[in-house]
Each structure stands twice: as C-alpha cells, then as structure tokens.
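A single protein chain has been omitted; all remaining protein chains appear in their positions.
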Amino acid sequence: MSTSPTRHLDTVKHAAGSPDAAQPWAELGLKREEYDRIREVLGRRPTGAELAMYSVMWSEHCSYKSSKVHLRQFGDKAPHSDALLVGIGEQAGVVDVGQGYAVTFKIESHNHPSYVEPYQGAATGVGGIVRDIIAMGARPIAVLDPLRFGAADHPDTRRVLPGVVAGIGGYGNCLGLPTIGGEVVFDPCYQGNPLVNALCVGVMRHEDIHLAKASGVGNKVILYGARTGGDGIGGASILASETFDAAKPSKRPAVQVGDPFQEKLLIECTLEVFAEGLVVGIQDLGAAGLSCATSELASAGSGGMRVDLDRVPLRDPSLSPEEILMSESQERMCAVVEPGKVERFLEICAKWDVIATVIGEVTDGERLEIFWHGEQIVDVPPRTVAHDGPVYERPFARPGWQDELQADDPARLARPSGGAELRAQVLRLAGSPNQAAKSWITDQYDRYVLGNTVLAQPEDGAVLRIDEETGLGIALATDGNGRYAKLDPYAGAQLALVEAYRNVAATGARPLAVTDCLNFGSPEDPAVMWQFAEATRGLADACRVLGTPVTGGNVSLYNQTGEAAIHPTPVVGVLGVLDDVARRTPMAFREEGLLLYLLGETRAEFGGSAWADVVHGHLGGLPPRVDLERERLLAEILVAASRDGMIDAAHDLSDGGLVQAVAESCVRGGRGARLVPPDGLDPFTFLFSESTARAVVAVPRSEELRFTDMCAARNQPAARIGVVDGDALELQGHFTIPLAELRETHERTLPALFG
Amino acid sequence: MTTRVGVVTFPGSLDDRDAQRAVKLAGAEPVALWHGDKDLRQVDAVILPGGFSYGDYLRAGAIARFSPVMETIIEQARSGLPVLGICNGFQVLCESHLLPGALTRNDHLHFVCRDQRLRVENAATAWTSAYAAGQEITIPLKNGEGGYVADARTLDELEAEGRVVFRYLEVNPNGSRRDIAGVTNAAGNVVGLMPHPEHAVEELTGPSTDGLGFFTSVLKKLVS
Amino acid sequence: MARVVVDVMLKPEILDPQGQAVQRALPRLGFEGVTDVRQGKRFELEVAGPVDESVLARVREMAETFLANTVIEDFHVHVEEEAIR
Partner (left out) sequence: MARVVVDVMLKPEILDPQGQAVQRALPRLGFEGVTDVRQGKRFELEVAGPVDESVLARVREMAETFLANTVIEDFHVHVEEEAIR
C-alpha cells in the first residue's frame, strides 16, 4: 500500500510517465468509478500520496457522499434565526447568546473505534470534538456523552461500557472539562455496534470567531501539537465507512491513543495565539489528518499551498509520505500565520511545551503541492480533494416490514390490573437498566471543574454559567430514541429533537439551536437509506417549525453487523440560553407541600414505550404523536415560570412516562409525593403513557393562582395531580412505595451489573 | 494592604482559576504563579491547585514537584509560608516531602466525583482556623488517586500530634488509611487534602459554601 | 511457591504519553542521554506449586486474554529468577 522512503518514491513526474502502474485503490476503499474520476481530475494517474489523500477524503466518513443530498435540507429549510453567527459547513456552528458572547457546539461519533478499543476509542472521540471547538477560537467549557450499548447483561457490554466510560472520564477529567450530561441506552441492536457520541461546547466573544482558511500569499503553515505516528493508518476513516467486520484483521486500524495532557496544552496554547491575534486560519487534525487539514485550509483560502512533508515531526521515523498524509495521530493542529508573527507563535508554543514546525506556506497558485525531500509528490486542486468528492443519490425504499411493525399495536399487550401489579411494574421500570440511575457512570466524570456548573446530570439539561457578573448562561441536552425511530424514522428524529428541546426548556432556558449525530446502518441498504432520508426530513421540518436551526453535526453510517443494522438513531443536541442562571429550575422536589401539576395532554400512547419494552419485550405500533406547536407552548410556559419564579422544580416526561419522572424528582430531592390521576385518566395510562409535550412541575402554594392563570391564558393544559408529601411515592388508593425502596431499586442496577 | 495569595499553574493544572475565584471571594488578591518561575511575586500564601499536572503520567504530582517554582515553595514553606495543596496539589506536597505519606490509586480503581462529608479534626492550622474542631462540612471530591497511605508509625505520629486535619465521614471514597482526607505539617502552615474547597464557595455552583473557610482562615492569619 | 512475571508494554507503534512525559522530564532533572522511555506494567503472580510448561502456558493465555490488551500491547512471560526485594 505504501512506498517506504528507502524504496522508490512515486513522484508526480514519475506518475505522469507510468500511467499503467497498478494502484491499490480498492484496498484503500475507493470504487472503480471514484478512481477513474481522480485520474480524470488530474489528467494522469495519481501518485501514491495523492491516492492516499483522495481515498481518505473521499471516504464516507469524510466526504458524506451518501448523506450529502439529504443533509442539504438543514440549510435549505433552516429557519431564520438572528442568533446564528456561523451556520452549517464550518467545523462547528456559532450561536449568539447575547452580551457579546458566542457559543459553539457540535456532536460527533466515535462508534467503530470504541468497539475495537473502548477506552482509547472513547477517549479520542472526546479529544477530536474538543479540537473542533478550539479551532473555532472558543474555549471549550463542557462535554456531553450520549452512549448506546448492547444488552446490559451481555458479557461484551461488560467489556465495552466500563472501557468507554473510563475513556471519556480519563480524557475529559484530565483535560479539565466537566462532563455534565448525556445518555446511556441499552438495546441488543447495539451489541456489535455501540454508539459513542460526544458533544463539546465552547464559548468566546463575538470578535474572536475564527474560520479555517489559508489566505495571504507567503503566510506560513504551522503544524503544532503531537508528533505524527502510525496511528489510524489504514485507516479509521475508511473503517468507519464500511460495514464493520471485526473478524477481518486487515481492517483493524492501528488504534489511536489519546494524550489528554497534550490536548490541554493545545487548548491553552491555541487560545493564547488567538488572543494575541497571531493566526489567519486554523484547523484541527481529525479524521484524515494532514490530508484533510491541508486540503481544507487551502481550498477555503484564496491561493494555493506548498507543504514540505519531510518537515513534519515524526514519532516513527520510518513512516512513508503516504502514511504521514493519512495518519490520524491525535492532538495536532494546523495554523496559517503571517511571516512576521511566526516567531511569536513559536514562542507561545514553546512556553506550553508544544512542538511547532513550519511545514509550508500559502502560494499564489491554485494548487496544493506537497514535497518530500525536494521532490514533488502531490499536485492537486485542493477543492477536488476536500469538497468535490463523489455524491451519491443512493436508492432508498420503505422496507417491507415497516407496515407490519406499525400494525403490531401495543394495545394488545396485557395491562396491569390492580394496585399491586401497578406497583410492581413501577419498580420494574425504575430499576430497568435504561431507566435506572446512571450515577455509577456519571460519578466517574468531573462535573465541578471550571467552577461554572449550575446543573449537571441527572438534571434534564446541563446548565453552565458563562458570565460571572451578569449570570448569563446556557443549557444543553442530548436525546435520541432508536425505538421510536425504528417505528417511524420521520417522527423518531422529531421526537429526539422535541425531547432535547423540552429538557432544555425544563431548566428555564430558551432553546436556540441544534446539533445532531445521525447514527445509521449501511447506506447501501435501501431500507436504511430510507430511514436516513426520513429522519433528516423529519428533523429539518421540525427545526423549521421550532425556529432552532441545525448548526452542525455528524453522520455515522455502516453501524451494522452483517445484515443487521442498528435501530436508526438520530441523536439531537439542543442549546438554550438563560439570561440569569440563578433563575434555573432544578428537577428535585425539595419541599413538602409543593403542588404537582401535569402540563400537557396524556393519551394512551405506548408504541416504543419503556413499559412495552420492560414488561413485554415489545416493539411495535406507532411512536407517540409529535405536536410541535404544543412543544413550543410548553417551552414558553416553562421559561416564563422560571423567569418569574413561579415554580420550584420541573421535570420533563419522556421514556417511562409520568411515574418515572416523579420518581426521579422524589429521589433527587429526598421527598415523597402523593398522586391522584386527573379526571378521565385511568391509572395505568396516567403513570406510563409517553405522550409528548408534557412536563411535571412543582408549584409553591403561594404561586398556584398566578401559575394556573398563566396556563389558562395561553391554553396550556395543566392538571393538578398531587402534592409533595411524606417519604413515599403514593398513587392514592392504589399503592405506596417507600422512598428508600424506590431509591434502592433505582440506584442498585448499574453497580450490580458493572461495579 | 491586601493579602496576596498565589495560585500556581503547572502544565495540566485545571482548578487554578477556581482557586483564584475562591481567593477573591474571600477578600484576598489572587496572584497567578507560573511553574517555570522561581519568583513567588511576594505573595503571602500559596495554593497548589487541583488538576493533572503533566498528565499525572508518572505518579500524580511526581513531575510537578521538580518544577522551578516548587524549589522556592519548598524552601519558604519550611520557614512558615502558608501553603495549601488541593487534590493534585496535595499529591505534589507529598511528593515534595513537605507532607508525609503518599496518595495511591483509589481502592475501587475508578475516578470518583461526589459531594463528600468531612470532619475538620484540627482547626488550628493556617487554613482551618475559620472552622471549629469537630465541625462537619460538605465539599466536592474528585480524583482517581486519592488513597492516603503511610506506614503505621507515621500514621500513629500524625494522630498523636493532631496532624490529621480532615477525615472522611459516612463513606471512605478511596480506601484512605484511617479515613484521612487531609494532613498538615508539624508547624501547621502546610496543609494538603484531596477534596476541593474551592468548588464549595458559591451556592450556585457548589454543594455548599463550606469551602470558603479555607480562604478566610489564611486571610485572618495573615492580617493578624 | 514460585513467582511468574508478566511484563506488558505498549506496542512500538502505539503512542506512549506516559513514557514521553517521563522522558521529557529527565533533562530538567539533570539526567541526560536517555533517548527514549516507554512505560509499561509489570504483574507479579505468585503461583502455588512448581512452575512447569503447562503453568506457563496458562499464564500466557491469561496474559493474552486478560492482563494485556493485545490490540495495543505486547507481553512477555517469565519465571522470576532474581527477586526485586
């Protein structure tokens, strides 16, 4: 695959003179037509180095060739938003949160690497998304980690989960970023394909926004950070772009090992060079390493670029130029710097003990030219590498089984009869792995570092202060429900959005913008492609109605073992803003006598529900109905109630329904609650339905009138369902569960499985 | 004249800005100190903050201990400069032999972040005079290598001399010998502990404001 | 009673941040001339009974499946001839 430096060097000149030389395009994951297109673009066969660059950059992972045509909707249908400063297409979107602050956030996947090597896969996933945020000029301030694993009691989950969690903690804690929210979902469909998504958020002043581009002839290209080694060659991006087959050793990439300490130095060093105005453009090195950074920087700038690849500091001196171009060594960045500022730039790097090397410069040509010991090995139009990759209109078709699945209505399932059975099922849900407390995991994450964490897990949304004087802050939540999306991918994507949106609103924050990670099976399967098309359409449509633009995200395809794809799993992150974080609404019921109100309408909706799963092992029917106008109204009510101090606690209702939410708020606050179903609702539906656009709030008696008046005035359905009281969860006339028993049931599950 | 409290930043320090914030909230002036400078900029006291200095790669605190700033701190601590080591700072102080014992991997082998109940056993040190002996406080704990160990003789000596400053209550989160969360040197000017008082100085962001007393204690001592 | 030692080191191509941190610190401490440092793990197993080839084979299997992560690490098993302590 590669030419070692001692062997013959495949120069541009040599390539032009040897059109018929055999090239390993298929091994590098290229299709015949793609290889032919490269030859057409170049007017000759590519050199080995060029082939390496095109192959990684045109991989599914880097080029989005299957998803591009669908992702366009996020731009085309984007709602107008005054808050959007930088939209989709940059390394991460940027949102105006007021008072001169801008926030950038993005979610990414590291699914395949985390299956191969859970600790390092997850750790480097965090590292990668953090560098995206630094590259925008922002200081990273927090991480969220939506995770999905196979069955909780499967032996392989015991290997993957502890490793992934330790990796996220090991990297994030050492880097000094609080990990303050996320998800943990277990489902057999993720057995061979765990999903490790990571979201990072950063903050900066408006004037500090930086975009990746290389302009200004004569400006220097500086590579800084870790030395380049053999990591990920062969390669992680290619691996993430094909059906994963762990049995094929040739597809096992050299695992990338993260160095969070190096990344911490990179953060401080990068922020310092930004602050001194030393950079023209900057780009992180992630998938496809230098191939990506040089071609993207060059194609975003005005001129061309020349790089002397032999100047790249190496960890392994035997690497060939092709390997250097493809290496995915972590903790590296690339900056474009005016010649007069290079010295100062290098000084700051030295202060932070960061290796920095001038490897090239911006030229007045239009080509990206790469040299190896003086000989030219790459001469390409950078756009053709970075942006003009293949675009596929992959066929898609609603799968034949979809109708049957939807027809399998959960109405046929036996419902609990009587108080004892209700009680038993409440406890079964509260202790089921998906509903159980996640503290065994989240206690391994530092939630205090940086000193601005106002709310963290298990709260609905994470809340961070960003200005100590004014109290300005943001809220974030991520959600996704593969079961819903399997039943109806269009609705499923919308349900992910509305849940995250509602979670953010429950804290009192105004939802502003969206990032998404689309985890799906193989795009070569028309059924999967249909799920993907439906999900993107659903998300784009709903974002338009809610006025929350998608600012960026990530697509992870080929999450599939053999013929079996994972459930379609769009994961959505929502960012909101609070003018004063002192006003945030927590989830805990902390005082006796608070009145409990159920906001929203409850219907008998059990398709894809936690109840159907836990009690009956059933997945069928239709997911809960989406009502975007109701979601928007509910958010307005929650935000107004928080701002005006009308409520003491709020918790959104989602999987597990009302009783799960109330149980969580009781356990968190150390208080019991007495519940009575509102008129017309049977106890079962009251407790377990997963109807959307609902939340439970705790209202002090002194505020009751003001609160109910507001709901009435805005047509927000609100029903008084009980009171915070005693030390048990009671459904009046049906059952009582002592708080201690509830807590014990909720908290013992994960330690018992993984402790 | 305001009291100046230095906070050292090593490569990999994480809670340095939090320690500075706590110093400010207590009414003193925080002064940033850089690991590479021997000069302590005329501060009246020094805090070694939490974090992962040098990635904690060899042993927590082992590499930081050899930094230029530590040369001066070790020297001045011996002649009475108040020094507080929090978490990684505590590890640095043990590695520097300013405090006895060592911190090892948590017995359960996981990083743990929790709101930890402590008893203040000694309220006579430079950093604890704002508390009453026996007072119970809750402040965050977050570490992977917080198990305090020392040989039995050293432990007995610490107990006998009242140099165990904090003890874990309810849960021993890391297998520390005799539930020790923090210790002092014989003179009472150097104190180290694993939990993080600087994360318990504001209602909004901490589990309590119980940590503020560390910073007011040193202020009181320096002013008097 | 015999002691079997399993040494586990990262594969040469895998980044070793720990070893690098040590190496970088050495010159500052006045130790010159060390061109590379790798940090690994050493397991000392006390085994009941004599150590014959079948015991060693079992330990090798243990190293392969458990003590080392062969995705990123190599290991070496040997009987301790010389006591550390």
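Here the chain labels run A, B and C in written order, and each chain numbers its own residues starting at 1.
The definition used in the following text is that contacts are C-beta pairs under 8 Å (C-beta built on N, C-alpha and C of every residue); 3 or more make two chains touch, one makes a residue touch a chain.
Everything quoted here is computed from the prediction, not taken from an experiment.
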Among B:75, B:136, B:151 or B:170, which one is in touch with the chain left out? B:151
Which of B:24, B:105 or B:178 sits in contact with the chain that's absent? B:105
Touching residues (missing chain, whole complex) on chain B: 58-59, 62, 66, 94-95, 100-102, 104-109, 147, 149-151, 175
In chain C, positions touching the absent partner: 1, 7-9, 12, 19, 22, 25-26, 29, 31, 33-49, 55, 58, 61-62, 65-67, 74-76, 78, 82, 84-85
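Simple rule for what comes next: only the chains that are shown with their structure count from here on.
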When the contacting C-beta pairs are counted for B-C and for A-C, which pair yields the higher total? A-C
Centroid from C-alpha atoms only, then distance chain A to chain C, rounded to Å. What do you get? 37
Shared interface positions of chain A, touching two or more other chains: 259, 261-262, 353
In chain C, residues with contacts to at least two other chains: 17, 20-21
